[in-house]
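All protein chains but one are shown in place.
Each chain carries a letter (A and B) given by its place in the written order, and its residues are counted from 1.
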Amino acid sequence: MIDLLADLGRGSIAVFQRLGRGHLFLLRVLASLGTLVVRPGLIIRQIWSTGVQSLVIIVISGTFVGMVLGLQGYNTLVTFGAEESLGLVVAKSLLRELGPVIAALLFAGRAGTALTAEIGFMKATDQLSAMEMMAVDPLKRIVAPRFVAAIVAMPLLAAIFTAVGVLGGYFCGVGLLGVDAGSFWSQMQTKVLLMEDVVNGVVVKGVVFGAVISWIAVFEGYDAVPTSEGVSAATTRTVVHSSLAILGLDFILTGLMFN
Amino acid sequence: MKDTRKMEITVGVFVALGLAALLMLAMKVANLSQFTSHEGYKVRAYFDNVGGLQVRAPVKMGGVTVGRVIGIGYDAKRFQAVATLSIDPDYDHIPTDTAANIYTAGLLGEQYIGLEPGGEETSLKEGDELQMTQSALVLEKALQEFLYNKTVKAP
Partner (left out) sequence: MRGAGLASTRRFAYCAGPEQMPQHALNSTRASTPDPLVRIRDLHFRRGKRAIFDGIDLEIPRGRITAILGPSGTGKTTLLKLIGAQLAPAAGTVEFNGVNVHRLSTPALYTLRKHLGMLFQSGALLTDLTLFENVAFPLREHARLPEPMLRNLVLMKLEMVGLRGARDLYPRELSGGMARRAALARAIALDPMMIMYDEPFSGQDPISMGILVRLIKQLNDALGTTSVLVSHDVAETSTIADYVYVLSGAKIVGRGTPAELRESDSPTVRQFMGGLPDGPLPFHFPARPLLDDLLEKTP
């Protein structure tokens, strides 16, 4: 019993320590963002490897999620004779929830893990250490550009996911199931609001999720135990922690924004 | 570093794609291009009951959307609900004695304001008030009346 309590205590102390280290790390990353003003080229390369590389999976998933929404939404709405609201249903659910959340989950799996593995591998092979000895701060040179690039790429990916999803829903609803194209768009256009749905949903959620994912990913990489096992464990933690963080934050953000 | 140019171009395309998607969401999905609330001229209409009418509900004339509801409030002096309508300046020849009715699109559909033009020569302008209004059809009320009539007539 005492042992159990002791384990519990040790466990929670370890959690708090990690939490503290993660936040201190975030402060150090934020403090080293200044260099990027001088060398924006560093960010561009990282937008390429996080954003552009995730594009294919985002577009494909977006299309399918939109199509499924069109199909399911139609089946439900048609029982009320309200199938002309299909566009509204598809657009609202994508803009507010599914677009940013699914895009973020995919991004964590595609780009977040790659970030952790890359930085962890650099640490394990002494590359970060070598940079320090060459008087190059790895936080400025390696971590900061990756952190910013993910924050830039994430809302763009969420927007692309959502747009493609709406088109997928249109294809399924209008193209396959015969909903009137005019009412599909007009219902959507009447009820979807720019600030509330588009900006709050895609942009704000996208930026917040991007920041959280890239924070977790670079921290796990930088903090990884410098061995193969250590890096693979860190990669797993990135997926688990960022997925949980995305879903938890989504609930909070939804509560804050859409009341 | 040879592929720097290529990489920069793809990143440029990616960012443009993302912004285009955002623009599409803003224009095509949220329909920013039509009726921003500042453009039109505003008129007020008082109703006994606005029912489920919501802000941004369309204002239609003969089935064509000519404006949007931009505000719904309650006038404590007249004990009536007041809806502020923003009418697209393209439609500037609406007679002053036009009637405003609240209709429902379909049985469960959204509610909108339908305008029925009168015969006056003068046109509506900023700040005018629509005199003839008909409130929303409230389902419970209609049912009550229907049942009342039935029971009264029945014996």
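Operating definition for what follows: a residue touches a chain if its C-beta (ideal position, glycine included) is under 8 Å from a C-beta of that chain, and two chains touch if they have at least 3 such contacts.
Since the model is a prediction, treat every value here as computed from it, not as a measurement.
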>> One chain isn't shown here. Among A:6, A:30, A:130 or A:244, which residue touches it?
In response: A:130
> Of the residues in chain A, which ones touch the absent chain?
Replying inline: 121-122, 125-127, 129-130, 132-137, 141
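The working rule: only the chains that are shown with their structure count from here on.
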>> For chain A versus chain B, what separation do you get between their C-alpha means, in angstrom?
In response: 36
>> For the complex, give me every residue of chain B touching chain A.
In response: 7-8, 10-11, 14-15, 17-22, 24-26, 28-32, 34, 56-58, 106-110
> For chain A, which residues are in contact with chain B within the complex?
Replying inline: 44-45, 47-48, 51-52, 55, 80-82, 84-85, 91, 95, 152-153, 155-157, 159-160, 162-164, 166, 185, 187-194, 197-198, 202-203
